[in-house]
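One structure, as structure tokens, below. Some questions next.
With one protein chain withheld, the remaining protein chains of the complex are depicted in position.
Showing chain A:
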Amino acid sequence: METSTLPLSSSTRGKLISAGYTSLSSISSVSSTDLARDVNITEAEAFEILKMANHQVTGSSTSLINGARNAWDMLHEEEALPRITTSCSDLDKILGGGISCRDVTEIGGVPGIGKTQIGIQLSVNVQIPSEFGGLGGKAIYIDTEGSFMVERALQIAEACVEDMEEYTGYIHKHYKANQVQLKPKDILENIFYFRVCSYTEQIALVNHLDKFISENKDVKVVIVDSITFHFRQDFDDLAQRTRVLSEMALKFMKLAKKFSLAVVLLNQVTTKYTEGSFQLALALGDSWSHSCTNRVILYWNGDERYAYIDKSPSLPSASASYTVTSRGLRNSSSSSKRVKMM
């Protein structure tokens, strides 16, 4: 039944099918007044239906050619794709250079491991200007838990500017006047902060992001901290939760692709009973685990924080350690020393 594939309300569709219009070709051969009379709908609705049916029948082959890109072109694009550094070179190495744009990356871990710290660090690092190898873009930070601390963001921003000044000092030893243009205040100005208090607000915000980003084209990263919080409690109907979450994931994917930005979703953990033992797994269930392009799991190993690439289409699985310092995320200092256990 081809008419069932048109995006219409179920009552209109029911009327169309019971009047006998089951294939798209039968609709396209009819004028809108006849259709309105036969199916008992208004003429404006009939006109809309005709437009949709005709677009499908005639326009699709051209859109096929326009939307097609072959893998050879994409290979060059992929190699030229910019990445957002995490300020920790070990982590960047296993991520292939940093968080990649055009991908949805999910980062999950136990409470206190540093997820919000990574989020704040990324929203500062995305603003590093292109002279220093960054993207020079803005950030959107969607906070659902209230864990964003402005003082901490200022601290990380100041540390970032100091690092950049040190870097120019090395490169342009004689050219003292080449000051870093960016100031910590500017960095804070370029982070768009949204505080979301319920899941309906979260869904509404995701729907609105498309328009928001079209107006602020510099946004290069969208961080959601955390995506789980409003969906864990108060949700009685788990099937509805799965539907809503998969739709949200598809919207994020579309945003990432359309505007070439990175989407970073921070997730919490839960225990799962598999193979006879309780293990830690990321929250929101099995269906959600398919909704991201890359997944990084953060865990404790003794006293050290480690990050493990759990899912990626092009990177091998690896883990790396990192620390959270007062200046932000950095390499763990003990990685260069070998610790011998007696």
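Note that in this section a residue touches a chain if its C-beta (ideal position, glycine included) is under 8 Å from a C-beta of that chain, and two chains touch if they have at least 3 such contacts; residues count from 1.
One rule holds in what follows: contacts and distances are computed from a predicted model.
Selecting from "CCZ1/INTU/HSP4 first Longin domain-containing protein", "DNA repair protein RAD51 homolog 4 isoform X2", "Light induced like protein" or "Cytochrome c oxidase assembly protein COX19", the unshown chain of this assembly corresponds to "DNA repair protein RAD51 homolog 4 isoform X2" (UniProt protein name). Of the listed positions A:70, A:233 or A:326, the one in contact with the omitted chain in the full complex is A:70.
The omitted chain makes contact with just one of the residues A:181, A:200 or A:317: A:317. The omitted chain makes contact with just one of the residues A:268, A:291 or A:332: A:291. Counting over the whole complex, chain A has residues 1-2, 4-7, 10, 13, 20-22, 26, 29-30, 38, 56, 60-61, 63-65, 67-72, 74-75, 77-79, 102-104, 239-240, 242-244, 246-247, 249-251, 253-254, 256-257, 273-275, 285-287, 289-293, 295, 310-311, 313-314, 316-317 touching the chain that is not drawn.
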